[in-house]
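First the structure, which I've put down as structure tokens, then a few questions once you've had a look.
Omission of a single protein chain aside, the complex is shown with its protein chains in their original locations.
Read from first to last, the chains carry the letters A, B and C; within each, the first residue is number 1.
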Amino acid sequence: MSHRVAILGPTGYTGLELIESLLRHPSLRIECLGSARDNPPRIDAEFPRLSGRLQAVGVNPQCEKIDHDAIAKRCSLAFLCLPHEAAMTHAPALLKRGVKVVDLSAAYRLLDPAVYAAAYGHEHHDAAGLEHAVYGLTEHARDRVRSARLVANPGCYPTAAATALIPLLRAGLVDRTGIIISAASGVSGAGRDPKPNLHYPEANENFSAYGIGVHRHQPEIEQTLRMLGGSADQGREASALFVPHLLPVTRGILETIYATPAPGVTTEALMSALREAYAGERFVSVRADAPTLRDVQHTNQVHVNARVVHGRAVIIAAIDNLVKGASGQAVQNANLMLGCAEWEGLG
Amino acid sequence: MSHRVAILGPTGYTGLELIESLLRHPSLRIECLGSARDNPPRIDAEFPRLSGRLQAVGVNPQCEKIDHDAIAKRCSLAFLCLPHEAAMTHAPALLKRGVKVVDLSAAYRLLDPAVYAAAYGHEHHDAAGLEHAVYGLTEHARDRVRSARLVANPGCYPTAAATALIPLLRAGLVDRTGIIISAASGVSGAGRDPKPNLHYPEANENFSAYGIGVHRHQPEIEQTLRMLGGSADQGREASALFVPHLLPVTRGILETIYATPAPGVTTEALMSALREAYAGERFVSVRADAPTLRDVQHTNQVHVNARVVHGRAVIIAAIDNLVKGASGQAVQNANLMLGCAEWEGLG
Amino acid sequence: MSHRVAILGPTGYTGLELIESLLRHPSLRIECLGSARDNPPRIDAEFPRLSGRLQAVGVNPQCEKIDHDAIAKRCSLAFLCLPHEAAMTHAPALLKRGVKVVDLSAAYRLLDPAVYAAAYGHEHHDAAGLEHAVYGLTEHARDRVRSARLVANPGCYPTAAATALIPLLRAGLVDRTGIIISAASGVSGAGRDPKPNLHYPEANENFSAYGIGVHRHQPEIEQTLRMLGGSADQGREASALFVPHLLPVTRGILETIYATPAPGVTTEALMSALREAYAGERFVSVRADAPTLRDVQHTNQVHVNARVVHGRAVIIAAIDNLVKGASGQAVQNANLMLGCAEWEGLG
Partner (left out) sequence: MSHRVAILGPTGYTGLELIESLLRHPSLRIECLGSARDNPPRIDAEFPRLSGRLQAVGVNPQCEKIDHDAIAKRCSLAFLCLPHEAAMTHAPALLKRGVKVVDLSAAYRLLDPAVYAAAYGHEHHDAAGLEHAVYGLTEHARDRVRSARLVANPGCYPTAAATALIPLLRAGLVDRTGIIISAASGVSGAGRDPKPNLHYPEANENFSAYGIGVHRHQPEIEQTLRMLGGSADQGREASALFVPHLLPVTRGILETIYATPAPGVTTEALMSALREAYAGERFVSVRADAPTLRDVQHTNQVHVNARVVHGRAVIIAAIDNLVKGASGQAVQNANLMLGCAEWEGLG
């Protein structure tokens, strides 16, 4: 059985990745590419790598203006690859018309509108949506996603950090505070708009930290660790220092996480907790050695490893920021919301 | 309906690419990974990026020793990703047992064993195989491939060059001699074995020509242009100077081809010939602008463009060397040989 | 003895390269960094890699507004790293005040103002300057540069092409027409302003041709071959098709040049002509093997090699586009103009 879906804001890197995933998908079909531009482009003019490939499977490459009623008539679900503020406008309009929504922006990720406003620099204006949105870290929210009408697709850095840490926090194997997340991302994570520091001769052969302790994903990571990281007092504390770095690669995130192990905790205890938590999970691999970026690029996989060394827990997680960190997890969530097999369209 | 296939020599880059393609394939199923090593490895130990992904679709990640009888019992087709000489041994053994073969080595590409011996430095020892092998440049050999039992999968550089030039030669729009093919390939084309000039600090930020006029693909290109490039005297002449360069990228080939246009030939004439030749072709895009490497990476597409400028025809073609230049075209050919839709498993 | 110089427009990549060269220079001293901006920046704020390094040798890192009189009082020579049109304004103003000028823009490279206007899209407005400017391809213009007051520093692509071809044309070893220059440059050649196609995720792992036959360096190359390439009728003809490509590296140019050898010409004849022409030249190496980009990066060297293969002359030249292709050759020229040893400050 086939479901028709819309992609709103398809001209960024997450839009492209989503289209490529859906071109391989056996049961979802792109019905509408909705653009906020005055003159919606052909998507294959934006991305020549799509030339001929949409038509070959009967998809119209012409983007159209966003029309909620028209989408509601034709589509059962919409992926929103829009700016945060635009998402808050379009999500409720679509939901009201019965269209399910997977939102790839940060609009519905933070439970507290005040935290949102502090991180993103503008007020939140869809408090109602916030209340019923489900945070779609799929492996840890499967049942809620299945019945959700609005899924807040997690951020890329938080996806890697939470996947690595949740089982260890739940098992009480590492301290809930004082966690350090030293992360590195490829440049596609910064979007498709040219900027001086992302100009090729500047980013090439370079490496640097940015947003040290003040990155927008810092509160999302802490919230996720609090909410999904277990503990008797229902996640009241959980603190992490998040320090991202910019890597001279196109895609991929690798996070090296330092935590304080509980007394007596060994490498094997950490690894067992991870293996147990992710037994049978198709998109999480608990590896015996250190994950690398290349091993997860162009896949929806999370690779994770943990060890105790010199008295520290060192936990490493790798994902493709555009796939498991964005469009892949979005498809994974949509699959659940629409009753498809969770892994359709994903590698 | 499902067909079971074997991959012999799966531990190189073309093997990995083939596996990834077959993991997405709706009707081909990997039944056997055959290794020439004394101790066949687990393929997910060789390539950790495959961790868990084979088991998820019921494929055994353990490589086994190559056993022709065992393969014949379980598989209808084998992909050979072996060294040239090994291919000449295993192909006839499998064919004799009724297993169809797509050979990704150069063993069966050159019609004349003497030309083969000169290019590859050793005698050809399967003349019988040479006689019935079909050169699998799919778009130009579809019917022959469909009924073939042994397909010689074309080389990466020749695939791009021939796709670009054949329609122009057939239409008599450019001279058959004096063609210059200035090509550039990513490093994966040189295989997975470390070598001094492919050591990261040597290949990174570098660019250079190699094998100038003496590369092994030179005779393959000339043979293909002669055989498939039309002309009354059945391809008696056709000469090209082939100059490859090594690009600091992992994958992709871009060829800039210089030819002498026939008198009065315009850009539009070249483009029309290409558009006509490839109308309806799912894996060839005739572009109005210059192709780029990125646009074809991780796809089975050929992007091609041609123009007349300053009295020269300048024709540009781009492919992914590991996909259309190797494993993708191999799947495309296998699909035809097994009666599947040509595009299954390919993007 | 020490000479004080000015750099006007120091905030681009050629400006930075020039500063780094002059920091190592035993007899030239940066006296003034002149910026066209309303609020001239500190150069070490623009380029943090200069932090502390100017002060260490007594150079003021603060850029100042361009003031011709002030420059004339303090400096004997100015390097112009300005836009083409700005160069035509500042060069005559400085020359009038007795300041020698090395202009790194294209303003004074093309002898014919009509050709200039066609290539650069605006009228030339310093015809007087054009008349006495010396085209500073140092190895072929040493004496004229020595006595010049205004040197037009050659373009990056033309420097490599001309260095490779001039000796062969002069010796009559290759045809003066029908030359094909297939060139590839690092991204720094496109300047420091961010552009969509130079955004890291677009340029990385990519390769493509651009400006095919219509690049601004096409007429400069043809003019140089005509003027410096010898021949009885004083360079009346000389035609070349110039096809540049964009490489995913920061710096360096490699040109693979295809030409028709005169009857009977051998590899050895080509190599002998090159060796003879460049015997004793400190910045030209005639190599027996194919030059590579890495071997010339961060040096003022030209590496060149030539061979006859399959009836074609294939000539390869490599330079660093920011050094021999811009700031290095500018220092080389300035050294001659000021009576320093030609190689001071250069590696």
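Simple rule for what comes next: a residue touches a chain if its C-beta (ideal position, glycine included) is under 8 Å from a C-beta of that chain, and two chains touch if they have at least 3 such contacts.
These figures come from a predicted structure and were not determined experimentally.
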For a quick check of understanding: of A:S27, A:T89 or A:S239, which residue touches the chain that isn't displayed? A:S239
Can you work out which residue in A:A184, A:A238 or A:L270 touches the chain that's missing from view? A:A184
Decide which residue listed in A:A45, A:A117, A:A209 or A:A341 touches the omitted chain of the complex. A:A209
Using the touch definition up top, pick the residue from B:Y13, B:Y157 or B:F207 that touches the left-out chain. B:Y13
Touching the absent chain when the full complex is considered, from C:R4, C:R29, C:R53 or C:R149: C:R53
Absent chain, residues of subunit C that touch it: 20, 23-24, 26, 47-49, 51-53, 56, 205, 282, 285, 287, 289, 292, 294-299, 301, 303, 343, 347
Touch rule applied to subunit B and the missing chain gives residues 13, 186-188, 192-196, 198-205, 248-251
Those residues of subunit A that touch the unshown chain are 180, 182, 184, 186, 202, 205-210, 212-214, 239, 241, 243, 245, 247-252, 254, 256, 258, 290-294, 297, 307, 309-312, 314, 316, 318
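One rule holds for everything that comes next: only the chains that are shown with their structure count from here on.
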So the chain most remote from subunit B by C-alpha centre is C
Interface with most residue-pair contacts lies between B-C
Fraction-based call for subunit C against subunit B, same above half, different below: same
In angstrom, rounded to a whole number, how far apart do the mean CA points of subunit A and subunit C lie? 47
Where subunit B and subunit C are represented by their mean Cα positions, the distance between them in whole Å: 41
Where in subunit B do residues touch two or more other chains at once? 205, 292, 294, 297
